[in-house]
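This is the structure, below, for whatever I ask next.
Removed: one protein chain of the complex. Kept in place: all other protein chains.
Now for chain A:
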Amino acid sequence: MTRDTAGDGRTDADGGADASEAAADGGAADGGTTPASVASAPRPSRGLRRTIELAGIAVTAVVAAVMLGFVFLYWAQDLPIASDLYAAFRSVGRGMDAAFGTNVFRHPIMWQSMATGVLVGVVAPLVGSFLVHREMALIGETLAHTAFAGVAIGILVNASTGWDGSLLLVALLVSIAGALVVQWLTERTDAYGDVPIAIMLSGSFAVGTLIISYGRGLTGINIEGYLFGNLAVVTAEGARLMGVLSMIVVVGVLATYKQLLFITFDEQAARVAQLNVTGYNTLLVVLTAVVVVGAMQVLGVILVAAMLVVPVAAASQIARSFRETTYLSVIFGQLAVIGGFAVSIGFGLPSGGSIVVTAIAIYLATIVGSGFSVKAISAHG
């Protein structure tokens, strides 16, 4: 057990990593239920994996920070120092357009869309890591539909009262209310009972379509953009909201990572350990609602749940720990968003579909990479 199978000379404090590699390489002498694929599949050394993952996370963090920076500069562009930085940003954008032969990066609205997308690529898989393994993936879809009803209600209120508020803010409030209803329902049904959730999923969408039909003609709002996702839907205010929400989600998940992990893995034991399981479950669905409303802008109501699920499913195929699952989910989410944007801009296609198809391509690649052993992850309990 002491031979250095990792081959990178890395010394672990307790030798645990190397020992376990040796155990795996040795054909898992424990016998019994160890899947053969695990013992036989060659995999890169743990040290190299970790380096690549940390580099990926670092790049993602820098990209997200730059995007947050843009959103902030756009907001503050009339202030002394910010105006210079904002001008510099714009000239970088023009330079990028010149280099790529595009007509994209010179437009602030495209940066707002990209910023929103990049932030979605971070927070959706982050929340999804818990949601998917909690077998609550259907809840993301449900909350997206609730948010759609929220947009419809916002349109109606705007049209009938002349109130000029944000549709997204209304969607956020309605979606959070929906999250609390979902939590209330699940506390009173066995596990995460499908039926009440499914009724809510289609019911809220039905309400949304009714309100929009009723309100048609009152307003010229582009509802298709909310359904399928559209880079042009993202407003400066929407990007700003996403920036704020993203920071809340990241801080929320980091602060409660341990509790969410314990509850996701073994809810009963977490209850016995006196964790406030109901409280953390509520936090998780509310964070999901927040992510969904932000992501709805670029992904569309119909596709938003994919970003919560697909990168996590891909990461779970190849991850060697839960921490690694969260890292890889975020990295895959980011790749899907950036790749999807490239497809969307390059071919003039809707952003939502492009991102989701890219994410699924990554998922398929991880299945191939893990030797075609598809992990059985359920979408709902």
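Basically, a contact is a pair of C-beta atoms (placed from the backbone, for glycine too) under 8 Å apart; a residue touches a chain by one contact, two chains touch by 3 or more; residues count from 1.
The criterion applied here is as follows: contacts and distances are computed from a predicted model.
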| item | value |
| --- | --- |
| Undepicted complex member, UniProt protein name, chosen from "Homoserine dehydrogenase", "Phosphate transport system permease protein", "Cobalamin import ATP-binding protein BtuD" or "Ammonia monooxygenase" | "Cobalamin import ATP-binding protein BtuD" |
| Residue, one of A:163, A:184, A:214 or A:265, that touches the chain absent here | A:265 |
| Candidates A:275, A:336 or A:359 - the one touching the absent chain | A:275 |
| Chain A, residues in touch with the chain not shown (by the definition above) | 1, 14, 16-17, 19-24, 28, 30-35, 38, 46, 133, 255-256, 258-259, 261-262, 264-266, 268-275, 316, 319-325, 375-377 |
